[in-house]
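Below is a structure I'd like to ask you about.
For this depiction, one protein chain was excluded, whereas all remaining protein chains were kept in their positions.
Let's turn to chain A:
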Amino acid sequence: MKILVCIKQVPDMESKFKIDGDGLWYERDELAWRMNEYDEYGVEQAVQLKEQTGGDLTVLSIGPERVKETMKKALAMGCDRGVHISDDLCHLRDSFEIGSMIAEFAKDKGFDMIFTGMQSQDRGSAQVGVIVAELLEMEGITTIVGFDYHQHRITVRRELEGGVKAVVEAPLPAVVTCQLGLNIPRYPTLPNIMKAKKKEMVTVDGDELNRVGSLQQPGAMSVPVKQGGGLYLDGQVEDIAERLLAIIKEKTSVLA
């Protein structure tokens, strides 16, 4: 069983964001970085599958040199080796270009199973996983909240709109994109952190994998205009209650 998990390094979401000099993305110099939260569930599921099958698990990340630090966490959680696709401009690339680079790397490696996060916390396109599946002609299943492997087939639970769940079965090879709550990501234990530094880390030049370019170009980035504050209801209690009830009926499904 050959397993690949794709992770992205994103800023700590508590950071103060500023738009960068190009006006195309956020300023990156003074941010604290961490693993995209969705990807942590992907890593955990990949490690569990590796433990179940005795498989071989590679973690891949695209980005500048600093993404290796986030990859070390994935190695400390149980991945066997890291593949760093070096690319200082990955923040300007669209989902198709990123997906194509991953597919270009993975196409002749014989992966049986590929995990990605459902989306990234910064760009949030939720496209990369499905694009990789399409380009590699593998089964692609998104937004999974349950995962089970048995004899080269997977059974996953998908989260659909409105709280509905679907159960999907598929043969391998397959790509799944992982939703929050899929599992409980493990802490990298201290001995495993120490062992991670001895694990193999391969760097591949991103330009060599990039054969398509972006289909979309970012035009400009701006902070949304501040909308008015919340709605403040004033007046007699009975009156307020009736108006509130009307709003709840009209705007929400709480009483539906």
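Heads up, the rule we're going with is that a contact is a pair of C-beta atoms (placed from the backbone, for glycine too) under 8 Å apart; a residue touches a chain by one contact, two chains touch by 3 or more; residues count from 1.
Throughout what follows, contacts and distances are computed from a predicted model.
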| item | value |
| --- | --- |
| Chain excluded from display, named as in UniProt, from "Thiazole synthase", "ABC transporter", "Cyclohex-1-ene-1-carbonyl-CoA dehydrogenase" or "Neutral amino acid transport system permease protein" | "Cyclohex-1-ene-1-carbonyl-CoA dehydrogenase" |
| Full-complex contact with the absent chain, from A:Cys6, A:Leu49, A:Ile62 or A:Ala76 | A:Ala76 |
| Residue, one of A:Leu89, A:Ala166 or A:Met194, that touches the chain absent here | A:Met194 |
| Residues of chain A in contact with the chain not shown | 34, 68-69, 72-73, 76, 187-194, 196-197 |
